[in-house]
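My questions will all concern the structure given below.
Removed: one protein chain of the complex. Kept in place: all other protein chains.
So, chain A:
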Amino acid sequence: MSLVARNKIDVTISLAADVIAAVEILPRARPPLARLFAGKPASALLKALPHLFPVCAAAQQTALLSAIEAARDEKIILATTQRRMLLVVAERISELLRGLLVGFPTPNVSAAAIRSLIRGLSMLVGGARPARGSIRREAIAQIVASLAALGMPDEDGAPRPGSPFALCIAALDEVDLRSISIAHSFLSVADDRNITERLLGDDPTFCHCPDLGGHAPETGPWARQMTRDRLWLGRSGAVARLKARIAEIRQLCDWLKSGAHIESAEPGIIESYRLGPGRGAAAIECARGRLYHAVELDPQGQISRFECLAPTEWNFHWRGPLVRNLQGAGLTTRRHQKAVRAVIESLDPCVGFTLKFRKVDDA
């Protein structure tokens, strides 16, 4: 189990007086998937992924399948793409919801409503084929009722007062850092080509310490919202990210309810790229952000090289979004732990981490 124990990020905050002078991030031990699966059939890795990464199993499997198909230069029919998109989006909603529960002391109603919503999603997309007729109507009714129980915002964007969503926002607002307005950069589908080509390049550090022109952009719900709204400046606190998460749940549920058509889907949910003979890559937009897989197949069709770049590598990069959010922020003694935890969890509510503080001489 040592690999699981080491699958945590260590964050150390250096404080000068009550200001964050430095943020040190020690990355987790990445699972050596490439070493384990090199020389094995692609199917072996495909079967293993849901066991290893149940949190984002659909995204991981779709990324690998799409990368292999691109390497083989296979064309995928529209119905298959739509089916995969449905699975990835349903998983994304479940994960966004789970992220709302993790770390928030919300009332029991939220756990029951989240379970009910996940059941509704499973009814809608969990079968061999997407649900139709009365099953579809029942699933959608369950999703709508669960969202209402959680206090899903109306058109004005504010959750119902007193609802679990409203309580989550209020609780977070109590501890959120008053961050300064800074320029941000966000990962998007426009970066795919650059990234996928480098995944199979000569730099062995790229997959665990990536960069785009020297920057480590943010990825995830808030980054998606900011990219959609073409905003590059703004306050990037935990509350802003929570609101983006809630807004995205609503938007994705609306897309499912309206028939989940490819043409009305947001751009970049599933993209694949052929990188040459026997080489392919794919990018999937999952709950935590953009996930990349790249493969190289040998002449027998077995995996000779596999690379993966997870959203965590951007969001918890040593000079990435977490550092930019915290560096220079003022803390009160009472709020040290909670405020910093809130920022970390707003970037990824499900990442395992340890947090330490140390005082430095500010003379």
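Heads up, the rule we're going with is that a contact is a pair of C-beta atoms (placed from the backbone, for glycine too) under 8 Å apart; a residue touches a chain by one contact, two chains touch by 3 or more; residues count from 1.
Keep this in mind: contacts and distances are computed from a predicted model.
Colleague: For the complex's missing chain, which UniProt name, "Hydrogenase maturation factor HypC", "TRAP transporter small permease protein", "NADH-quinone oxidoreductase" or "AAA family ATPase"?
Modeller: When "Hydrogenase maturation factor HypC", "TRAP transporter small permease protein", "NADH-quinone oxidoreductase" or "AAA family ATPase" are compared with UniProt, the left-out chain turns out to be "Hydrogenase maturation factor HypC".
Colleague: Per the definition of touch given earlier, which of A:L101, A:I182, A:C209 or A:L355 contacts the omitted chain?
Modeller: A:L101
Colleague: Just name the one of A:A71, A:I118 or A:V323 that touches the chain not displayed here.
Modeller: Answer from the full complex: A:I118 touches the omitted chain.
Colleague: Across the whole complex, list the residues on chain A that are touched by the chain not included here.
Modeller: 1-4, 7, 29-33, 35-36, 48, 51-55, 98, 101-102, 108, 111, 114-115, 118, 308, 310, 312, 350-352
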